[in-house]
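Would you mind keeping the following structure in view while I ask a few things?
Only a portion of the chains appears, each positioned as in the full assembly.
Labels run A, B, C and D following the written order; every chain starts at residue 1.
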Amino acid sequence: MDMLAGKVKMTHQTVNSTMNPTDALERPIRLHAKDVTVHYGAKQALHGISIDIPDRAVTSFIGPSGCGKSTFLRCINRMNDTIEGAKVGGLIELDGENIYDPSLDVVELRARIGMVFQKPNPFPKSIYDNVAYGPKIHGLARSKTDLDEIVVSSLRKAGLFEEVKDRLNEPGTGLSGGQQQRLCIARAIAVSPEVILMDEPCSALDPIATAIIEELIDELRENYTIVIVTHSMQQAARVSQRTAFFHLGNLIEEGVTEDIFTNPVNKQTQDYIMGRIG
Amino acid sequence: QSRDTIQIAGSSTVLPFASIVAEEFGAAFPEFKTPVVGSGGTGGGLKQFCEGVGDNTIDIANASREIKDSEREACTAAGVTDIREIQFGYDGIVFASAASGPDFALTPVQVYKAIAAKVPVDGALVDNPYTKWSEIDASLPDQPIALAIPGTNHGTREVFQLEVVDAGAEEAGLPEGLTEEEHTAALTTFRQDVVVEISGDYTETLARLTSNPNTVGVFGLSFYDQNKDTLKVATVNGITPSNETVAAGEYPVSRPLFFYVKGQHIGTIPGIEEYVQFFLSESAAGGSLEAAGLIPQPEEKTAEVLAAFEAGAQ
Amino acid sequence: MNSLIIAGLLLVLLGLAYQSGWSRGRGLATANGVKVHSRPQYHGSYVAIWTLVPALVIIGLWGWLGDGITHNFIVSQIPTETVQSLDQVGLNATIARIKALASGYGVAGEILPYEQTAGDALRSFQFITFLVVIAAAAIAGAAALFYARSRVTARHRARNAVERVINLALLACSAVAILTTVGIVASLVTEAARFFTFINPLDFFFGTVWNPNNAGTAGNWGSYGLLPLLVGTLMITFIAMLVAVPVGLMAAIYLSQYAPRQLRAIAKPIIEILAGIPTIVFGFFALVTVGPFLRDIGNFIGLSISATSALTAGVVMGIMIIPFVSSLSDDILNQVPRSLRDGAYGLGATQSETIRNVLLPAALPGIVGAFLLAVSRAVGETMIVVLAAGNSPVLRGNPFEPVATITVSIVNQLTGDTDFAGPQSLVGFALGLTLFVITLCLNIFALFIVRRFREQYE
Amino acid sequence: MADTLSTTAPASNDRTRLIRASLSRRHLSESIFRGLGLAAIIVALGFVALLFVDIVRKGIPAFTQSNLHLSVTFDPEIISVDPAPVRAAGQSEADFQAANLKWQRDVAMLNWNKVIEASLRAAAPAGYEIDTRQILTIAETDARHRVRELFVKDPTLLGKTVQVDVLASANADNWIKGNINRDLGDAQQQLSAPARGLIDQYETNGTITSGFAWSIFTNVDSRAAPASAGLLGAFVGTLWMMLVVILLAVPIGVASAIYLEEFAPKSRLTDLIEVNINNLAAVPSIVFGLLGAAVFINYMHLPISAPIVGGLVLTLMTLPTIIIATRGALLGVSPALRQAALGMGASKTQMVFHHVLPVTFPSILTATILGVAHALGETAPLLLIGMKAFVAAVPATPLDQATALPVQIYLWQGNENRNFFEPRTAAAIMVLLVVMIMLNGVAIYLRSKLEKRA
């Protein structure tokens, strides 16, 4: 069993070489959550989560299945509003503004906080339309050329442009899984969000596609605040600067990724990292 | 601008005649559109007729009976005050049996005895004992009794009741001293084992004859005319039904046919007057209506009706 | 004509309003600085809606109150003595005459001078009020347009407002279904109530003789016993289910569990075609083919079977229901989770054992529900029975004899030569109400069972 | 452990024996069950085959019809009428029209039967004994209108002879086709002996030939001239009704499905609506007829027997079906798509109209076609709103009176003429079935295409 834990350590080292863990601490706080609770009907899924998420860094959420990672992620752009029976309590602020303020327009919020899902879910439209959709509904493009430009630059940022430039009018669903996921990232980037949330973005992909996406995330963090949920500790170690460990609806431990993996303070975190739970 | 098509509705017995006239009228008068003829029964037709005056109401109601006082009242209340009655001919009702079977020469009293649930025997009402026609009268075929008569939703049933059952009962002599109720019951209660009431149309009756060849059915004269190959008509009181005998009043089971015109629409809806005149005219319509089974009324009667119509509201 | 003018005006107003809102919304976007909340299209729609509603309200108000106002106007035109000398019926007749005069239709008899003047006055009154209403609607619309336009600002949530209206429109659409039910119940109940003023409900529901008297006068309407019709209905339904259930269920089982792919690909659509065939066609088929065929068979084996009978109608109705039963059963069987089937196979059960012992018991509630739905369909079927059941409303238990059903009697009573105000035709509505209640109970019960079943496997 | 081992070994043999013992019985019952299933399929398919074969066999003869080829002479003796008015200089348009109409009416009042009789006699063998009435029974009654129309169109025909094809009468047609037993005596025949003889003569000399009965498709219903009766009026009536249904039922149905599935808060009320809709879907159609009679005709005073009313009734009847199907389709849209749209900052309305609806469009279309096809075949409710009328015209608007195809079938089925009862009715059914099957076929095709894509 030991070798499992060992593995994490090894990967961890490669990540270490390209990253400066203290970096993330110095950055300003972008998102601030305080005592966030979520109930699904009678069932409480989150028991008061408080966390600060820094600007232009990758924060990863890890923890065993069902611990509430996705639930908390969905709180951040109010996707929980769309789930029947979900009730969110507590406070979440984006740049000091309460995102649960009734006067705030949730549609606008979601334009500021983009989301990428576990299973790539491009719209059943052309690649072009997939990327153009967001700018269109938010009125971001004044003209067709404007729009073209946005589409091309987003695809480029998502590292997809070269692969699809000849077939922008073909359906997005015809791409491979990894390409689809990058299309979804391009789609999210196209509305120039400030924060990008990703819920296990690689879990449906093969190792090669995963590696490409991880690299992309690493590039994107220069311009965006990124929060990523992952079930793979290795991945968390590879891409994130900060890591939060969830368990049974609680945030158990949170800190610089390196510390969490090498020096977990909490016993449960330790157990999880060692493969003893989950 | 008002409607330019005459609208007609009402009795299903009159429907074929009215339809033919409507078609011929449309063909003969290029300036008028072909009238639309709906059915819906005498009552239904008069109901629409009496709904009021205007584009959304019909102009003419076909009827296989005279309009009732209650219906006239409804009309008046809705502002339909000018109702002109047109009687245009007769409908004959015949008894017919399978062409392959024996001949029937019936009288109302025989029919009454065949179908009534209770018949008078020696001055008292007893359960109908007859099972074969020959038991009622030796001159009738030695064949089990089976009759298909029109259902109560048919106008024909009224004539049947009046001219056959009531007349037959009278002749058979109902016992004295029956209460009103008992009297009605004696006249309207039929044996359900041998009598079938047909609520559908005559094809239904015909189907009944094919499935039970012993059945004697009640048909319209025109239906019989069209199906002579499978049907054999019975005489009533020794009279063979035909246009001549009915028109002459010799054949007993017949009824007059009418239609009612809304006088207030004349002049607004084009062609109503022409339609009525055309309907009653000898040359144009008479021929085809007769061919379709209408029994024409005497010419004097027609002239009288036409005169009354042209004279306007009574 | 008038409504065309109104519709045209409204359309013009609508176009203007949209255009003005749109251009203003677009203007906002160029004046940068604040982020614009909604796109120009939404601003356009917002203004258009705001403009349309007051105009519609005014026109609607006139539609609602106009008749009363016109009525009062006419009464005011008739000399007071005349009004007083007339009773209600007379007054209504006079008003109808005046309206007829105004509309250009002639009236019978002599036209009284006051009638003529009233008619003329009414005509000009109608013309003027029409103009007034149009003008009022246009003014209200324009006022609303300017108000709404003034509200268009960068932070104005036009999209949210428009979406709320869309939402309301959608809600209104789904109210149609409710209104339909209300309409059905209301119309059946009121007309049936009129029927019950003629006939005692007990005589109707428990009477054994069906013999409406056409020639009847008050007090002698005839007998309106429901039982013969009910028995006929049930008999036909029972025969139909006897045909449809075994065939439909076994067909569904075979197609979903046994049939090779090609057979299924061919047989399923063909059976579904049965479901698409109009019932009048089945009725004709029953009348001219199945009926005589059954009669001949009867003759052959020495049974007296009438060509039009409960049996004929029932058999053909059963054929008609086969696809209904089989597709519902198919659905239900498919909803039983595969894991249950695997469980049985894994124990070494043969396919038929799996189906009989595991699949069918598990699906039973759903299948029962499906059958009840089929029953309710059979109970309400009309044309097959009209053509093939023989229309004989007599209480008897022999399926080889003609029978009548509730549906057939509705058709007969409402389309025959019956008196429209009497019980002869009103009984159609009482029968309809009975039919509605029967099928309602069946449906609700069936839906309840099916739903419970679905929940079990969701 | 040793214990268990020793007991299982013999038990295992025993067990195998027991299992084997019952195997053949179990396999037999398996085959029987399977056989029953197959039998059920065969029975169901057999019914379909029987129905179609039967209807086609009955209907085919109605598609042929006997025609009379006559040389019609426009004899000035018979056609004694003023020459057609010519527009005189200075005559107003209205005056000319009036004169023209008067002339046409004069023409109509002529006894055109004489023209027909003359041409029929001309085609008969010289000296054939037959009286006027009898000979006229051979041609359909509308023949005289045909000839008259020719003349009205071209008054110069006066005195000329032209070849005209007219329909033989329904009775003549029946005689030729043998619908009526030819061996029956005079008393039981529709046509007199001389007329029957003449028809046979005509057949041999080629005056009567049979051809395809186009009239079924090009003519409206007729009672005066049964042989010329056609389905055009009923067909157009049906089309009008379908138009109403499509224009009303589809938008309303889809809109309410969207509301219920996407927007409605879960509450007692929406539960009630749902139960109500499911229930409405199973309410007998005749009840909708009662509703239409009470509400649209008696209360709202819409015109009786008009396609608009029929369409409204059928709309209400079809609505629940469309709602249920659409809801099913909406429910089937993957949550991933919804999340994607919402996550992009689309509002719920935008999500539905931009993404969900386009995806479900094919299945909504399929459901709609099936619903409309079903409405198309519905008869009972139409009877109650007066669509049983005889209408000898093609309805020009949905407010005109009309019948519908299924009602026309019902009416013909009850007609006393042998031409209608069976052949003509079966032919009408064939037309209706072709329409239905085409609609259903399109729906099935769409669905299979959809399933393949999914």
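Here is the rule we go by: contacts are C-beta pairs under 8 Å (C-beta built on N, C-alpha and C of every residue); 3 or more make two chains touch, one makes a residue touch a chain.
Quick caveat: nothing in here was measured; it's all calculated off a predicted structure.
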item: Formula of the whole complex, where the shown chains each stand for all their copies; value: A x2, B x1, C x1, D x1
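The rule is short, and it goes like this: only the chains that are shown with their structure count from here on.
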item: Graph distance between chain B and chain D, where chains that touch are linked; value: 1
item: Far-end chain from chain B, centres as C-alpha averages; value: A
item: Centre-most chain [mean C-alpha coordinates]; value: C
item: Geometric centre distance via CA averages, chain D-chain C, whole Å; value: 21
item: Chain centre separation in whole Å, for chain D relative to chain A (CA means); value: 60
item: CA centroid of chain B to CA centroid of chain C, Å; value: 35
item: Residues of chain C touching at least two other chains; value: 159-160, 287, 386-387, 414-415
item: Contacts with 2+ other chains: residues of chain D; value: 347-348, 388, 413
item: Which chain pairs touch, all of them; value: A-C, A-D, B-C, B-D, C-D
item: Chain B to chain D touching residues, read off their complex; value: 5, 7, 9, 15-16, 18-20, 22-24, 26-31, 33-34, 36-40, 44, 48, 51, 56, 58, 99, 200-204, 222-223, 225-229, 283-284, 288, 291-292
item: Footprint of chain C on chain D - complex, ascending; value: 19, 26-27, 29-30, 33-34, 36-41, 43-45, 47-48, 50-51, 54-55, 58, 251-253, 255-260, 263-264, 273, 275-280, 282-288, 290-291, 293-295, 299, 316, 319-320, 323, 347-349, 370, 373-374, 376-380, 383-384, 388, 406, 409-410, 413, 422, 425-426, 429, 432-433, 436-437, 439-440, 444
item: Sites on chain D touched by chain A in the complex; value: 266, 334, 336-348, 350, 354-355, 358-359
